[in-house]
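With one protein chain removed, the remaining protein chains of the complex are shown where they sit.
As written, the chain order gives the labels A and B, with residue 1 at the start of each chain.
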Amino acid sequence: MNKKPKNLRQVNALTIIIFLCSIFWLMPLVLIFINSFKPYNDMIQDFLALPKSWSLAMYIETWTKFKFPMLIGNTLLYTFCTVIMIVLMAPMAAYKLARTKSRLSKVCFVLIIMPMMVPFQSYMITLTRLVANVNLTGKRMGNILVNIGLCMPLAVYMIHGFVKNVPIELEECACIDGAGKIRTYFSIVLPLLTPILTTVVVLDTLATWNDIITNQLIVGGNASAMNIQNALYMQFSAQTADWEHALPGIVMSMIPSLIFFITMQKHIVGGITAGAVKG
Amino acid sequence: MKKKTISMVLAAAMIATTMLGTGVIASADDEVTLKVFDAHAYGLDEYAEMVKAFEASHPGVKIEVQHAANDSATLLQSRVNSGDIPDVFDVESGTSAKKYYEYAYDWTDDTDVTSLFNEDALETGRDDDGKIKSLPWTYENMGLIYNKDCFEKAGIEALPTNMDELAEACQKLKDAGITPFAIAAKETWVLGQVATHFMLDKSKDAAGTVEAIESGELAFADMPNWSNFFKFLDLTVEYGPDKPLEIDWETSENMLANGEAAMIHMGDWCQSTLDSFNPDANLAFMPFPVGSSEDDATLLSSCNWTYIVNKDSENLDLAKEYCEYILSSEEGQKWMCEGVGAVPGVKTDMAVSGKLANDAKTYIADGKTNGWIHTIAPQSYTDTCGPYIQSYMLGDMSADEVTELFQEFWTAG
Partner (left out) sequence: MKNNKKAKELAVFALFVFPAVAFVLFATDIPFVMNLYYSVFDWNGVGKSMTFVGLDNYIKIFTHDTLFWKGVRFTLKFAIFYVIIVNLLSLTVAIVMARENKVNSVGRAFYYVPYIISLTAISLIWKFILGPGFEALYTVTGWDIFNWSWLGTPKLAFYVVVIMAVWQNLGFYMVNYIAGIIAVPTELLEAARIDGATAFQVFKKITLPLIMPAVSICMLTSLTFAFKLFDIIMVFTKGGPANSTVSVAYNIYKEAFVNSKYGLATAKSLVFVVFVLLVTAIQMKITKSKEVEA
């Protein structure tokens, strides 16, 4: 009986430390927020000071100058389509690959996860060539297709690791009941994968939302298909940096993803507890 | 219940993707789109106005500009590779531009256009056979930039003309409580540019100097001013900020504009940044005292950016017209003189807004400037040699080692 309170106390002390540390992780948000209200000189001169005024003028200017509604529309479209397609295809592939023990299955698995080890920079030129060959350069469709391909490896790999822990008996039951393979997958397997799918959705949403390089390479020449981060990134060069517009832009671009993460994190936990009840 | 949601989501995805596939390519048939690639992030408002005026005078023409200030070389390279070559684009003149000359329209016979530009500016757009393959943007000048108020405060009356005088000035500045140097030593390109001042052989000018170095005729160890380069680096460390290698271009320019530091090495391209830090800063160029007298001091000036028209463009005539328009029309001159604040390569009487550019103008008029070396140097000069200079500043390499590595790089290719 004596030990339990002691354990609890240890954990509580650690909790406090970890919580305090988390403030160090939050700090950038605060700093970016503060500095988004400052003129350029004040920012470089004293980064830690509070702004002289909390005027929203720069926010409004950024909103109109960068055509934010259009950027948000594009970014939402890319993110939505990419994530939907990933959620549709990645678990199917991961599930089947984990359950099939054949040479073909192994080859497919390696093909899918190999890109995780290859630096993107080493093949981006040929990728842009390939995209041009299928006539997708400068088109939103091209951006989405490439995004899906780039997000797929990690998604499949993560789900693959999870599927291995889903008991096979469940599917066998369904099979005996006479359900087809596809029906078994959608009615039995997919619901069990919700927890890991939530993680994948969060990951890929953030990755696509913050994507710069694919957008630059695939739709670079077409200003009407730009996403937020790329449009903001274009304000920097080796010799100039327009932080006065970039920081308000960054704050505004972050709000949706922050809200998204906070709402999703409840589901991560909720979904996992539901999935943990095995059999 | 769950099944229903899933199938609905799937259906939505299918519809969304098919819509995307068909809906994107909906533009009017009679409209001509000119694809333009621009590697600058300044004077953007003026640029937009210029484009608007062009579109207004050319009904049915749409100008699609990609401003790619960051990684512009990479983006252009990938666009050219994917066959999506812009109709008009700009690159750094010299070694980088030559890579693209096989795609470039040859302006040599268009004398009505080329005659609009200054002869020395046109030189930066010539290929190895002397053909004019690209048209110059603005002059950019670089050397030491100093804060006049700081110099006054420290009681320095005459600009230093050699290393000893420079060292004296540094001491005076330090005594007055001002950081003498804030060289952006974090940036390898700045260090690479600094080194070129010490390579220059004024009797040969920039191109001649580069040729002589590459052919091995002029060895680094034999350059009259080369040993001063290391003296200068020693000064920047001794009289620089506490953490010299952490100074990036932004901090460097900020310290100068606010009078915290007295000297930096930069060019007039940083005018707009300096202005946004402190519009009243009292700044001027100081010819780099690389040698023993005033005659040796250098200020390097060149048209660093150059515009290329894609010779295979579907709308070649329109592309030519647009290129000529942005570089020589009144709107274009306004963009360069007021928006960017630099002296255009085209002949003009328009007043230039940049203080530094105006300052440099007097040196140009007196014929006291020379061309840029780092842009016509072997490919990747600043990226390769800059880190060697950092090693010297850190004390990890000796002057002889750095000289040897420079020599090796320049004569290797």
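One rule holds for everything that comes next: a residue touches a chain if its C-beta (ideal position, glycine included) is under 8 Å from a C-beta of that chain, and two chains touch if they have at least 3 such contacts.
Nothing here was measured: the structure is a model prediction, and the numbers come from that model.
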Check: shown chains touched by the absent chain are A, B
Checked against the full complex, the residue among B:Glu314, B:Asp383 or B:Glu401 that touches the missing chain is B:Asp383
Among A:Phe37, A:Phe66 or A:Tyr233, the residue in touch with the chain that has been omitted: A:Tyr233
Mind listing the chain B residues that contact the chain we can't see here? 71, 73-74, 77, 80-81, 99-100, 102, 186-188, 242-246, 248, 251, 379-380, 383-384, 387-388, 390-391, 394, 396
Against the chain that's been left off, what residues of chain A make contact? List them. 3-4, 7, 10-11, 14-15, 18-19, 21-29, 31-32, 46-48, 85, 89-90, 92-93, 95-97, 100, 104-105, 108, 111-112, 114-127, 129-130, 145-146, 148-150, 152-154, 156-158, 161-162, 164-165, 167, 181-182, 185, 195-196, 199, 202-203, 206, 210, 212, 229, 232-233, 236, 243, 246-247, 250, 253-254, 257-258, 261-262, 265-266, 268-269, 272-273, 275-276
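The definition used in the following text is that only the chains that are shown with their structure count from here on.
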Could you list, by residue number, the parts of chain B that touch chain A in their complex? 2-3, 6, 9-10, 12-13, 16-17, 20-21, 24-25, 35, 37, 39-42, 64-72, 75, 77-79, 81-84, 86, 187, 189, 249-251, 254, 257-258, 269-270, 272-273, 276-278
Of chain A, residues touching chain B in the complex: 39-41, 44-45, 77, 80-81, 84-85, 87-88, 124-125, 128-129, 131-132, 137-141, 144, 186-187, 190-191, 216-217, 220-223, 233-242, 244
